[in-house]
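Just one protein chain is left out here, and the rest sit where they should.
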Amino acid sequence: MAAFLDVQNLTKTFGTTTVVKEVSFAFDKGEFISLLGPSGCGKTTILRMIAGFETPTSGSILVDGQDITTLKPNQRQLGMVFQAYALFPNLNVGDNIGFGLKIAGMPAEERRARVDEMLKLIGLPGFERRYPYEMSGGQQQRVALARAIAPRPRMLLLDEPLSALDAKIRVSLREEIRAIQLDLGITTVFVTHDQEEALSISDRIVVMNSGSIEQLGAPHEVYNKPATRFVATFVGHLNTIEATVVDAATGLVDIDGQTVTVPTLPATASAGAPVSLTLRPEVLSVGAREGNDITLTGTIADVTFLGSVIRLRIALGRNTLSLDTFNDQRTAPPSRGEPVTISLASKDLLVL
Amino acid sequence: MKPNKFWSWLVFGLGAAYFIIPLVATFMFSLSMRRGYYSFDSYASVFSDPRFQATFGYSAVIGLFSIVVGILVVVPAVYFVRLRLPWLRPAVEFITLMPLIIPAIVLVYGYIRLYNSSSIIPFTGSALGTDILLTCAYVTLALPYMYRAVDTGMRTIDIQTLTEAAQIAGANTAQIIGRIILPNILVAVLSGAFLTFAIVIGEFTIASLLNRPAFGPYLQNIGANRAYEPAALAIISFIITWGAMGMINVLGRFAPRTSARTD
Partner (left out) sequence: MTDTTAGQRTRRRLSFEWLGVAPFIIFAVLFLMLPTLYLVGAAFIGRDGQFTLENIAGLFTDQIIAAYWISIRISGASAILGALVGLAIALAIIRGRLPEGLRAAVMTFSGVASNFAGVPLAFAFISTLGRLGLVTVILKFIGIDLYKSGFNLLSFWGLTLTYLYFQIPLMILIIAPAVDGLKKEWSEAAAILGASPWQFWRYVGLPILWPSFLGTLSLLFANAFGAIATAYALTGSSLNIVPILLYAQIRGDALQNPGLGAALALGMILITATANIIYLVISARAERWMK
């Protein structure tokens, strides 16, 4: 089956700086795709090229087999949601949602029915006569979403749609967006710099850094098997342990005076050479645990209570590790300065 | 997106032509006093006219007084309305808009009828009185501009905090306005001042009806009696206006930026 959204060798240059470099990806119909990366890495530029607001310097964009690279935005039949809502301030909610339908020449009766349907979908029935300024940010962004999907576009583009909202609304609205997307089966490209957001709602994630793709994969792939050091550090929290190779052949390394065996070492490693080991906070356990073959001892340097999770900072010497444990309501969290033994499975180490 | 740019250039080009052609034509005309070749004779004729010097000097002095009176009237009012009497604000704004709605000729007619030599305040009874009345009339004309400039200036500095800091340091209100607020809004006040000057310098209606020897009536008189000098005077007036506005622009670069401006 041919890809529904097919981006080939997309490049964009502003003046002398190339902000998008030879980016290619292909997605199927109905997928929820996130473009994830730090601010300024070119996510918005890619989205705007898909929308038609920027002309690619080279490369092409195909939607459903049609090359849309040179089409005007108003001929592309796409829907878009902007970070700052961008509702038309002079039109009420009903007219905002009905705007695309009106432009398409849909009769008023039918239009009203579709607007009602959309308002129900976003959980704001009866709001059609309100003006944008009379609504909260979260409500405005829902209306913007309804406006974008009302004309049944081929694809939905969202540029950091949640960034302007406060934390609570951000989570509930992202769940709502995902639910609506699944409900309509609409192919969606979602731009964000928030890795948690991308991990939680995407089918697949494109991780970007300075104009290029670092990794493309499902959330669990990107998180569990980061392809590059950038991805490993950008997506999720990462511990880095600076160790010294004791015996390269057997994988013996020294971590602040404690000797452990690791499964693989870089081919260049030789005795006495420094090596970086990385691991996720959640693969560490306090105390021994079945399947964990490496044990280290240290002191608790800091305790951060995050609600359901408690994050401990454990000092081993020159290395300090983060460790996540679940909150247990029946026992008090450990306190600073306590000695502690931690364990991990050597297979969970990422050697980068 | 090409046509967009084409239309922009077209609109801009037509506009530029409308505004530049009269200036060029006037300039050429002002150089044509002698038959056959261009000369600055009309300018020489204007500058050597003692009435030019006298009326221009008179209007400049009246302009300076108008600026001073305007500042004295507007600055304290804006300060106290912003700081302590915010409920007065709509009324004050309405008053400052009145000169834009009531024609100057109506106002001056009112002055003449109201402040004649037999009234309680006989402004027009003496030359000095009339000069004072003329100054006040110009302050009124410039009120919308002076008010707006000063109000914008005070909005960009935090007068509340400045005032409280000065009070803690033991300053009285006159010191606060004169030494703290005024220097901080100097650029805004000067903008208002130059605008006032630009309005006053060639004003015709009021000066003429109050029978004062101002530059505006002199211009009109020359226009009715000469051919080339008016063109020279138009160019001179344009340059004076340009100078006043240019000063505002230059000053604008030194204006304090509001800390609240985020985007």
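Going by the order they are written in, the chains are A and B; count residues from 1 in each one.
Keep this in mind: a contact is a pair of C-beta atoms (placed from the backbone, for glycine too) under 8 Å apart; a residue touches a chain by one contact, two chains touch by 3 or more.
Every value quoted in this text rests on a predicted model; they were computed, and no experiment measured them.
Residue A:84 is the one among A:84, A:182 or A:286 that touches the chain not shown. For the chain missing from the display, the contacting residue among B:77, B:166 or B:187 is B:77, taking the whole complex into account. What chain B contributes to its contact with the hidden chain is residues 1, 4-5, 7-9, 11-12, 15, 18-19, 21-26, 28-30, 72-74, 76-77, 79-81, 84-85, 88, 92, 95, 98-114, 121, 136-137, 139-140, 173, 177, 195, 198-199, 202-205, 209, 216, 219-220, 223-224, 230-231, 233-234, 237-238, 241-242, 244-246, 248-249.
Touch with the hidden chain on the side of chain A covers residues 51-53, 72-80, 82, 84, 86-92, 99-100, 102-104, 131-133, 144, 147-148, 151, 157.
We take it that only the chains that are shown with their structure count from here on.
If you average the CA atoms of chain A and of chain B, the two centres end up 58 Å from each other.
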